[in-house]
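Here the complex is missing one protein chain, while the rest keep their positions.
After this line comes subunit A, so read on.
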Amino acid sequence: MKTKKKLSVILLIICTVWACKKADDLAPDDFLGFKKPSYFPEPAYTFESTPLTRETVELGRKLFYDGILSRDHTISCASCHISQNAFTHHGHDVSHGIDDQLGIRNSSSLVNLAWSTSFFWDGGVPTLDLSPIVPIHNPIEMDGNLENGLLQLQTHPQYPSLFQKAFGSTAIETHQVLKALSHFMVTLVSDNSKYDQVQRNETTFTTQEARGYTLFQAKCNACHQEPLFTDFSFRDNGLGINPAKDLGRYEITQQEEDKLKFKVPTLRNLQYTAPYMHDGRIYTLQGVLNHYNKEIVLTDNLDPILKQNNGIPLSREEMEDLLAFLLTLNDESFITNKSFSQP
């Protein structure tokens, strides 16, 4: 308890000092931790059991970029989640993992994960902490074994001391590996797109972007809710069945009404994250708008909003306006942030 108080005092002092510093004074490696943007909702991820520190985040970052947890040390998290592409596997409809084997889903953008209430396209994992085991153990992704991974980390020249600094013990345990990865991933906050700058009254939309924003609020925001641009629900957006026969959420719940439902993805950083949809079938944003405009498949579980309006009817001009707005969701500072890249 006493240490907690002491820590709080120290933190307060650090914060005060920080507040007095100008942004320009900060060296690029200065640690900012996790900060909730004022206009974002409360995050789902908490730090009650394990405080986030520079050491936990830096350890997570090193693990994220290290192939040590894969079977032959060739594949890391970053193999399919590339920082310059907003942590997607740009240009790949589905990702290739170990031995160049292909999966059946497009690798998701790792962004604003602290707010996510479920993980993966089918929401099969309820917490961020349990998510990294999926690709680590998946035979076509990293084909690793976390139990072996722990042994490798324990005998590694650097990791034991890094775990000591992060968690206070050299014994490397499953939950510490997972917490470190989570702590790095929750720092991947994107909140500096033009859209965000407009929210903070630092700039304004062009007239075209403003028209697009109005359209967005009327026609897209029901699912891609601001400011995270997803409501984290599972919906069938009329793509129909693909050659992999991927039934999405149904694979988790085995409920008929979940067939072909996938998690609504965020729209942030769209410019860097092509191709689109759960199987990466659409390569351009114009293609996505065409899908909603006139290519919707009338499946059994098609989302009521799309069913009701027969997709999202848009005129050519409306599409241009909407695209102009969607491009304001790109956050260049996010994809160039040095503290997110390979250490």
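We take it that contacts are C-beta pairs under 8 Å (C-beta built on N, C-alpha and C of every residue); 3 or more make two chains touch, one makes a residue touch a chain; residues count from 1.
The definition used in the following text is that contacts and distances are computed from a predicted model.
Per its UniProt record, the hidden chain corresponds to "Copper-binding protein MbnP-like domain-containing protein" from the list "Xanthine dehydrogenase family protein subunit M", "Monovalent cation/H(+) antiporter subunit G", "Tryptophan synthase alpha chain" or "Copper-binding protein MbnP-like domain-containing protein". When the omitted chain is restored, the residue from A:D143, A:D236 or A:D258 that touches it is A:D258. Touch with the chain omitted from the figure is made, among A:H90, A:H137 or A:R281, by A:H137.
Contact with the undisplayed chain is limited, among A:T50, A:S107 or A:N269, to A:T50.
The residue touching the chain not shown here, chosen from A:D93, A:D129 or A:D303, is A:D129. On the side of subunit A, the interface with the absent chain consists of residues 49-50, 117-118, 120, 122-127, 129-130, 133-134, 136-138, 145-147, 149-150, 173-175, 178-179, 249, 251-255, 258, using the contact rule stated above.
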